[in-house]
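Apart from one protein chain that is not included, each protein chain of the complex appears where it belongs.
Chain lettering (A and B) follows the sequence in which the chains are written, and residue indices restart at 1 in each chain.
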Amino acid sequence: MSAPALVVAAWLLLIGLYGVVTSRHLVHLIVCLSVAQASTYVLLLAVGFREGAKAPIFGDIPASSPVVDPVVQALTLTDIVVQASVSALLLALAIQARKRFGTVDPNRIGELRG
Amino acid sequence: MIELQYAALALVAVSGTAVVLTYEPRRQVITSGVFGTGLAILFLAFQAPDVALSQVAVGSVALPAFALLTLAKIARVDRDEEERD
Partner (left out) sequence: MSPAARSGLFLVSAAGLAVLLGLALGGLPGFDGPLGDTAKLIATHAVAQRKASNVVIDVAFDYRALDTLGEEFMVFVAAVGAVVLLRTTRDERDEAGSAELEARRPPETSDLLRLLGTVLAPLTVVLGVYVVSHGQLSPGGGFQGGVVVAAAVVVVYVAGQHVAVPRGGPIELTEVVESAGAAGFAIVGVGGLIFAAAFFENFIDPGSQGSLLSGGTIPLANVAVGLEVAGALVLVLVELLDQVIFRRGGGK
């Protein structure tokens, strides 16, 4: 029953890695990296989901109703904001690479030395 | 809810592939916006509202802003180098 979600997580990881390996522009590479990171979020949430269960917020549902796994959600939500900050750091590195090497093509960065 | 999950999974898979296959970075920011929204809907369908809120904030505010500003800076460096030559 959970096969579609796991297949999509595996597919996102593979296609994200393919984008990183064959990229020709540093900013394109960083956005493909975010696709690969999204695959881990999908996997974590698919592991925690239970059919017929509700969100783990007990404001308006009785305290004994079945809920999905709250631990993986806590991991995932901090993970998403950390991804934003790490992407910011990588983009700053891309700007510096453009200034130092004169190109944003990862294949050609080794050639032109400043 | 299970139909919403399947629809959101399909949207995420297709837009994820589109993000990787869009080679021009400016267009890729648009596709990554679609991908981020699809992810947020998927997280809602998985009964995870906190995670969906986080994804909407990051995927439509932080990441596109950073990427577009970086592209603008790179274009600016290109233009200034041409002017100097």
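Heads up, the rule we're going with is that a residue touches a chain if its C-beta (ideal position, glycine included) is under 8 Å from a C-beta of that chain, and two chains touch if they have at least 3 such contacts.
It should be emphasised that the depicted structure is a prediction, and the values quoted were computed from it without experimental measurement.
Asker: Would you write out the residues of chain A that touch the absent chain, in ascending order?
Answerer: Counting over the whole complex, chain A touches the hidden chain at residues 1-2, 6, 9-10, 13-14, 17-18, 21-22, 43, 47-51, 55-59, 63-64, 66-71, 73-75, 77-82, 84-86, 88-89, 91-93, 95-96, 98-100, 102, 107, 114.
Asker: Touching the absent chain: which residues on chain B qualify?
Answerer: Residues 48-50, 52-54, 57-58, 61-62, 65-66, 69-70, 72-73, 76-77, 80-81, 84 of chain B touch the chain that is not shown.
The definition used in the following text is that only the chains that are shown with their structure count from here on.
Asker: Approximately how many whole Å separate the CA-defined centres of chain A and chain B?
Answerer: 11
Asker: In the complex formed with chain A, which residues of chain B make contact?
Answerer: 2, 5-6, 9, 12-13, 16-17, 19-20, 22-23, 25, 28-29, 32, 35, 39, 42-43, 46-51, 54-55, 58, 62-63, 66-67, 70-71, 73-74, 77
Asker: What does chain A use to touch chain B in their complex?
Answerer: It is residues 4-5, 8, 11-12, 15-16, 18-19, 24-25, 27-28, 30-32, 34-35, 38, 41-42, 45-46, 48-49, 51, 53-57, 67-68, 73, 76-77, 80-81, 83-84, 87-88, 91-92, 94-95, 98-99, 104 of chain A that touch chain B.
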